[in-house]
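The complex is shown incomplete by one protein chain, all other protein chains being positioned as in the whole.
Up next is chain A:
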């Protein structure tokens, strides 16, 4: 792309008729015209590069913004919120002077193109967001969705994604404590690789992405800048895949977790010595994003000399340097007298650090190359004033037919034998089977604070060794429910994550989300998106858990076929003392099993309808968020007061799935009795929300029942922990050995 003469601002003003490749860089005609209007002249090549990446769907949220506003408008009042939407990640007060930052992001498109690096750099990116807030990263979680488990391409994508997440996260020393693995043919050409991370800091250590104070230096540190990932955000993440176009592999970045580990340690040391005024990580849109966001969030302008950026490839053009998405880089704003100490710390950790510019008292972002000024813009126009689209949306005409195709009318098992066969089939189906083959490729133990990790309902990390203060996180999503009804589906995802956190004994505090959808240019997809956001915002308001940030991933579709609308919701909770946490595994024979909540005939979108009938239709389970809140309070109180020894939330697969998991993890069976008023099939397979199964020591039975009764939560005794089988009285009995073989053999059989 080298051009002679250099395309400076001056040159651009003098040559208004030069044609620029705006369409190739992903800008629409009206967007390009808007850039010309803002600048009052044609942009330089470098300016065009910046606008094109920053105005991409991935960076600008141009299609989703009008809907996302609801997260702010409907935000519940919460004393816990310290930093809200708009920063690198939200920050929540968890007490005792500690603050926690967490966020979930997508790395879907790169992970399909190059599974290992795509997934690895997804972890790297989210972790840098956490560091940029001033926190030490303490855990990661990975909600993953793939095509059909037995599809040949799944065997290419899944092992690569899992190895990439492990390869990067393990090398950073971050325990992987949660997430999901879901298979569905709708994700065949568009796997969803979402990555979440949590960080912990003291309140006074919160840092923000802003460049203030004229004369302060802008320091770029970390890896050298190379030609990898150029245009990743604009080209990969903002277009649908199309077989006719050439390979996109060069747009995927390559990760170096060792470099990132050094970056973490040296950044935290600089924070500790109070050397940093503002900080921003370099992710999507690289330097374009970091410089324009730092400058527009601060009080002044910024001047950058691009020649000073350390390069991996000396032939890179200034446009490429601005667009490069080379990983493991950060940008800090440091007062002049502290620059030496900052550079010293970087040197201690063998991290390359270079002053590339300074904060000015103007309001322009100016970038120089070989002595010429190649960028002169108002940074706000790049970072914040991108296009906003009111995309048309319309309820798809097939929605009614889909909802009318009632799953409750599907043929049910006619005999105890058939019921038993379907239980075995369910717990061994790819979505319900044990994911141990995957999760054992992740380090759960590093940092020595992991209290709970998958397959527990939520991951839990100890924050303070003295007091036992801890945080819990769960991520959930169910594209099948959301396809049937996106508003309810989003609320069900929220309800499940909320319930999962409460089941382990932690109090839910705040939400992050990763909204994965098809093309926003399709009104049906846009309707799904609008409905899901509305559902989530309404739900968060009702539960009192504000959305602190998140990520939108659109264009997850191949040709005309969009993925199921898949809002993935992460709920963060806090627990006063991790010693009070409640695990999933049955602990002791003789303990009493109670079902909390109401069970209805609800099979729309259920695992049973998928596994037994390959069916998706009807309505998803009803949502009652007041009930979820009550259930949560009961579970938390029961944990705290030692009334329950194990608990498991009920979600996909229903009660039988939950009981089998608790039994296999604890190595103890259960005898179940079908309660009055329910048939065995509904009892075992219904997916009614707002439910959990708990194991109560006999000594606590009266106290526990009294508590539920006093607070008005329906509670039904359904059996007892006992023996080497899971038995449903009068129906069937399955040995733990057979259940284990079915549950644990599936995934290795398909993928190992």
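We adopt the following convention: a residue touches a chain if its C-beta (ideal position, glycine included) is under 8 Å from a C-beta of that chain, and two chains touch if they have at least 3 such contacts; residues count from 1.
Here is the rule we go by: contacts and distances are computed from a predicted model.
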Requested in this report: Write down which listed name, "ABC transporter", "Bidirectional hydrogenase complex protein HoxU", "Phosphoribosylformylglycinamidine synthase subunit PurQ" or "Spermidine/putrescine transport system permease protein PotB", is the UniProt protein name of the chain that is not shown.
Outcome: "Phosphoribosylformylglycinamidine synthase subunit PurQ"
Query - Sole residue of A:25, A:127, A:356 or A:451 that reaches the chain not shown, by the stated touch rule - result: A:451
**Report entry** Of A:109, A:145 or A:261, the one touching the omitted chain in the full complex
**Finding:** A:261
Query raised in the report: Just one of A:15, A:299, A:440 or A:737 touches the chain that is missing; which is it?
Result: A:440
Query - Contact with the hidden chain (one of A:23, A:388, A:561 or A:579) - result: A:579
Report summary line: Only one of A:128, A:145, A:391 or A:462 touches the unshown chain, namely A:462
Query - Contact set of chain A toward the excluded chain (per top definition) - result: 163, 166-167, 170-173, 256-259, 261-262, 349-350, 439-451, 462, 465, 578-579, 581
